[in-house]
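Only a single protein chain was left out; the remaining protein chains are all shown in position.
Let's look at chain A:
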Amino acid sequence: MPGSFPRKQKLRTRRAMAAKAPSEKIDQGTTHHQSFSRSRRPLVTDNKARTGGLLRDRTNELVRHYTMPSNGLGASSNAYSRWRSTSQSSSQTESEVLSEFLSLNTTDDPSQSISFDSQSAISIDDSLPEIDRASPRMDDAQAGRKAVGMSKSELWIAQLRKKIEQSLQVTVPAKSVATPAYDLICKDEGELERRIERERQKKSTTRISLPADADSVISSAFKAGFSREINNTPVTAQDIVTLKPGTWLNDEVINYYMQLIISRAEKTSGLPRVHAFNTFFFSTLRDSGYMRVRRWTRKTKLFEKDLAIVPVHLGVHWCCAAIDFRKKTIAYYDALLGDNEECLQLLMQYLHEESKDKVGCELDASEWSMVCAKDIPRQKNGYDCGVFAITFAEYLARDAPLVFSQSHCPTLRRKIIYEIASGALL
């Protein structure tokens, strides 16, 4: 009675049956199918040694199953019909199948001939050494002699054993193997490689070129007595020195550059209408509150702008925040990828107060989103944050994607000096 077998053993038997024909022809219900797919990968990927072990294991289980006295012929015929339905092509007739089923090729490799003595089959244990002991290999003559006295069911078992051995040696093409985890890794790695490639291209295609007269203009900016001024915002040779490679930028350079950004936005059509605060705005707002900066925008209609740039000075670090009135976002750009929730909240609060004060209506804070930008060029040293902050501002002021990197900083410093000296952005 099949039901009396332990569950594990039954499962193994089914696996072995399924392994016999690893095609999708199997139609034995969901349980079989699941066990089939679980068993499929090890079968395919195992090396020969392990396959051999599995094979012995499974075939011996089968042998034991179908030669158990309690099992009887009913189980065998049932197994035969299953074997027939799973392993044979539909074009074969019943007689052909049966003849194949009953035929036993005794001229095979002697190593594959196995004793079919029912007594030894029953005594076979699961463990491999014992199997070897219990079923000694025989030569052709012995196998032939034994085969003569075989019953139908024993023949069938021998045949089944052969079929299983054959099917286990079949290498299933890789493409038909479902390997979701491996596929996922491949997909992820592919995405990563594509991203690296994209970044590489960005880097190689982003060339910041300066005009031919750049060298002379830049060197003139370092001479004593050099000074420029826009809207009372001065910059002198002393401040230009802070643009030398490896030095920290000061507020004058950044404030002057903000003036350049404002004047470019005013002069050039097609660019966003930009307002740029000075470097003292944020620290004053933070330290002294809204009332002290309330009048700072009296000449600027802030809410009619597309974008407001806020240079953020944090003790020894320059960052940049941008208030986009079109998208209703406040974004924080830190080249060291730091978070500054306080800055975002302060600016949101500022907008709230400013709207009440200048426009006379409450700002709907729920429409606004705040973000600390992370997918941005990153500073990799301890002195270029000012260059990053300025360049973030300059790119944002013309809605340009932030395609520059740390490697551009020496050139960017020269570009900034050139722009300050020539009084206009490139």
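In the analysis below, a residue touches a chain if its C-beta (ideal position, glycine included) is under 8 Å from a C-beta of that chain, and two chains touch if they have at least 3 such contacts; residues count from 1.
Following the convention adopted for this analysis, contacts and distances are computed from a predicted model.
Note on the omitted subunit: UniProt lists it as "SUMO protein smt3", one of the names in "LAFE_0F02366g1_1", "Proteasome subunit beta", "Rab GDP dissociation inhibitor" or "SUMO protein smt3".
Of the candidate positions A:R294, A:H352 or A:R398, contact with the unshown chain belongs to A:R294.
Here one chain is not drawn; of A:S153, A:S167, A:N255 or A:T391, the residue touching it is A:N255. Listed residues A:T206, A:T284, A:T329 or A:Q349: the one in touch with the omitted chain is A:T284. Of the listed residues A:K162, A:R273 or A:H317, the one in contact with the hidden chain in the full complex is A:H317.
The chain not displayed touches chain A at residues 229, 231-234, 242, 247-252, 255, 277-281, 283-284, 287-288, 291-299, 313-318, 336, 338, 357-358, 379, 381-386.
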